[in-house]
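Shown here: the complex without one of its protein chains, the others still in place.
By written order: A and B. Residues from 1 in each chain.
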Amino acid sequence: MTPVVALRDAVVVAGGFPLLAGVTLEIAPGTGTLLVGANGAGKTSLLRLLGGLERLAAGEGSVLGLDLRRADRRDLRRRVGWLGHDGSFYDDLSARENLRFAADALGRPRELVDAALERVGLAPRAATPTRRLSAGQRRRLALAWLVVRRAELWLLDEPYAALDEDGRALLDELLVDVVASGATVVASAHDPVRSSAITATVRLAGGRVVP
Amino acid sequence: MTRMLQRLLGPVTLASLALTAWLGLWVTPPDRVQGDLARLVYVHPALAWVALYLSFGTATIASVLYLWPRTRSVTADRVAVSAMEVSLVFILLTLATGSIWGRPTWGVWWAWDARLTSTAILGVFALAYLALRRANDDPTQRARRGAVFAILTAINVPIIHFSVLWWKTLHQGASVLTSTGQLNVHGSMLWTMLIGFVGFTLLFFWLLRERYRLEVKRDRLVASTVDEALAQRRREGV
Partner (left out) sequence: MIRVAGRVARKDLLIEWRSRVLLWQVVPFGAMALLLAGLALGPTRAGSSGAGPGLYYLVMVLVTLLAAQRSAQVERAAGTRASVATLGLDPAGVFLGKALALCVELWAIGLVLGAGTVLFLHTALRAALVASPSIAATLAALAAAGTLYGALTTGDGSAATLLPVLALPGFSPLLIAGERSFSAAAAGGATGSWWVITLVALVVYLAAGVVLYGVLEDA
């Protein structure tokens, strides 16, 4: 089976600093992979590279069949779902307005918006401006954004951060559904993850994969 | 052949500028009306030609070549930034010589003349281009944004030119070659001007080449720093 992610000696440099120092990695479709490592190990940079948000400075790689050196990164971005560990929204718009904007942009039916808010437990706060949501609620909104999105490759940067026990259970359940539907999940985390969707763990240190 | 021409560039530039200075200061006669002040004509138009046409044009063409995917190369980006820097120097010299001529002629160091004003605005554009490049650390981002800004500047040139021209103009009209194709300057004065044009044009290419070499050295330095950082980063993972 063609891997969703295939990297060989991938290097990413920003402002003269090598964020990734030669990552070699393969990820099969329909799987869940967890990236672990200390702060600054390169977890976020690797996720950003896989999402077409960083340029490959050296090495080779392909994601979802697109060559990272040659393909238009915009084509890749359109096919991934991104959950970053900061922001992600227009703070002055409400939770519902943010999701509607995303749904419209993606050509997804608007009915999905309220269903997604319901699923992540944000329906009562749907009209609240995003800036007034707590960190955990913002994280739930990010999950709702991904539910509306339905991407082929889910890239989740510290998805468990700021979530309470209920939120963690919700995320675990969501990841199981995603992987079962055939999509691929790559997530980063500091703490051990119990979701059955996660089938592989990749350890990063110094911008490289280590045993 | 090319190498020999490259070697000759510096000496020929210096020789032609020295010849311009000698002819302009000692050989040519003072102007009937403007006296010695008219000797600026051997320098000012040539500086303006390099500043506004040659270097700005080079920077614009290099920027277009950089943005066009088929011709994109680090060389085009280096040429663009080098030409823009040289352009800024020549713009400042154009403004300075124009001002020196303007003081006794118009009675003020600065006049709201069309060409003077549009040249000054173009100078700010060149400064802004360099400021934009300094504000971006990532080489690709720096090159792309710089190229877009250079193109925006180029398409602004005629808009600024006509807006300021229609706004007000005091500047002396075309001196050497009028719109009817008639030559207005004769003899040694014309030759001195032409040699001045050649000298400053060569000076542009000389400065461009040296500035380009500096850019190559800087890129190598950055690359070696990145290599060092890469090795260090890899050691973190051991």
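The rule is simple: a contact is a pair of C-beta atoms (placed from the backbone, for glycine too) under 8 Å apart; a residue touches a chain by one contact, two chains touch by 3 or more.
All of these numbers come straight from a predicted model, not from anything done at the bench.
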{"item": "Contact residue for the chain not shown (choose from B:67, B:100, B:194 or B:229)", "value": "B:67"}
{"item": "Sole residue of B:8, B:25, B:108 or B:128 that reaches the chain not shown, by the stated touch rule", "value": "B:128"}
{"item": "Contact partner of the left-out chain, one of B:34, B:99, B:163 or B:201", "value": "B:163"}
{"item": "Touch list for subunit B against the chain that is not drawn", "value": "67, 121-122, 124-125, 127-128, 131-132, 135-136, 140-141, 144-145, 147-149, 151-153, 155-156, 159-160, 162-164, 166-167"}
{"item": "Footprint left on subunit A by the chain that the document does not show", "value": "48, 51-53, 73-74, 77-78, 80-82, 84-93, 97, 101-102, 104-106, 129, 142, 145, 149, 151"}
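Criterion: only the chains that are shown with their structure count from here on.
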{"item": "Centre distance in Å when subunit A and subunit B are each reduced to the mean of their C-alpha atoms", "value": "48"}
{"item": "Interfacial residue positions of subunit A with respect to subunit B in the complex", "value": "11, 13-18, 21-22, 41, 55, 204-208, 210"}
{"item": "Footprint of subunit A on subunit B - complex, ascending", "value": "137-138, 140, 222, 225-226, 229-230, 233-238"}
